[in-house]
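For this view, one protein chain was removed and the others were kept in their places.
A and B are the chain letters, set down in written order, and residue numbers restart from 1 in every chain.
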Amino acid sequence: MFDFEKIIEIIAVIGVIAFAISGALTAMERKFDFLGVFIIGFTTAVGGGSLRDIIIPDRDVFWIVEPIYTYMAIIGSVLAIVFRKKLEHLRKTLSLFDTIGLGLYTIIGVQIGIQYNLPGISCVILGAITGTFGGVIRDILVNEVPLVFQKEIYITISILGGSIYYYIYWHYSQDAWVEIISISLIIMLRLIVVIFEISLPSLYKTNKTE
Amino acid sequence: MFDFEKIIEIIAVIGVIAFAISGALTAMERKFDFLGVFIIGFTTAVGGGSLRDIIIPDRDVFWIVEPIYTYMAIIGSVLAIVFRKKLEHLRKTLSLFDTIGLGLYTIIGVQIGIQYNLPGISCVILGAITGTFGGVIRDILVNEVPLVFQKEIYITISILGGSIYYYIYWHYSQDAWVEIISISLIIMLRLIVVIFEISLPSLYKTNKTE
Partner (left out) sequence: MFDFEKIIEIIAVIGVIAFAISGALTAMERKFDFLGVFIIGFTTAVGGGSLRDIIIPDRDVFWIVEPIYTYMAIIGSVLAIVFRKKLEHLRKTLSLFDTIGLGLYTIIGVQIGIQYNLPGISCVILGAITGTFGGVIRDILVNEVPLVFQKEIYITISILGGSIYYYIYWHYSQDAWVEIISISLIIMLRLIVVIFEISLPSLYKTNKTE
């Protein structure tokens, strides 16, 4: 057995840094000012988890009670500013930081839903919200159509990975490796999708015109 | 007397389906992909009620604890996909599903405010939020100016219907027919407004240029 709370914390800290880098890089690409880079970095990093915590009854919003997350979001933004060129390349070619964040946050979201004894479908939705909502806010703030609605396959991967984790958790094993495998699966699937430019089949006969 | 909780539940389920249809139809009109249609359907269906539940102290967000609402939102979206042509016609000519949702959700919002002993003005605002916020999120996600801000008369009808319900509830009767009449009143008023293209008088002497 393993310490559920402890693992969630470690995963969350790495996820916060990854999403903060993703947000700060996006803000720098749009020539946001100094503080704007930190604000977008912070918002991207804590957005998904905040919405999850607001939706879950009686749960404290994670960064408000534990300042470590705010500091990590600041550190992530500083890393993005300092190593801008190298990281920007990884962001553009692989959506790397968004992808890492998606994997980590999806599984955290599902885990926390399980902790609160919520129904399975709610756990999976919470995972998808935690994994994607930070990016949605980021895109709205820099005035873009959220990436997640242009490429719904990202949410599909999050829902798929979250469902697999939920299923294995209740039917086979609650060991830490289940989390690590589920997170890796989401990250790998999304990297494959990004590299091979896969998208969902369309509902419409004609080509997309929008 | 009647079972307050039970009636709220039944009304809420019908409202979720109506709003999910409204959201899914809008998403299909914008050529959203398969999952995008479900996401917009779900968001439209639960958006207003979620904001209401987040604002009300100590109240669980309704769909997170009761999976029935999530399933109903999925069913509503499936209905929209399957019967797309017929439903789309009703949506365009009468804003039918938005209208039904507005009537049902407004009264639920006021009822829940009453349950929590909130001040009258807060109950009426909660009704308007519950009835209109799902549509606001839908319009923001498909990148439009929210319909409700173009045609403020919709909110006016919601506030009017909610106030009448609140007044009758406290001064005359708490029977189920008060709800049914109030809901019907809102739906009828809005259908009249849509059909006859009525709008609020302008504050400005010149014509609207925006």
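Before moving on, here are some points about what is shown:
Just so we're on the same page, contacts are C-beta pairs under 8 Å (C-beta built on N, C-alpha and C of every residue); 3 or more make two chains touch, one makes a residue touch a chain.
Quantities reported herein were computed from a predicted structural model and do not represent experimental measurements.
The omitted chain makes contact with just one of the residues A:Trp63, A:Phe133, A:Tyr154 or A:Tyr169: A:Trp63. Contact with the undisplayed chain is limited, among B:Ile11, B:Ala24, B:Ile56 or B:Leu87, to B:Ile56. For subunit A, the residues touching the chain absent from view are 28, 30-37, 39, 50, 54, 58-61, 63-67, 70-71, 81, 140-141, 143. Residues 54-58, 118-122, 125-126, 140, 145-146, 149, 152-153, 155-156, 199-204, 208-210 are the ones on subunit B that touch the missing chain.
Following the convention adopted for this analysis, only the chains that are shown with their structure count from here on.
Copies subunit A and subunit B of the same sequence differ in orientation by 120 degrees, per CA superposition (steps of 5). Separation between the centroids of subunit A and subunit B, computed from CA atoms only, is 30 Å.
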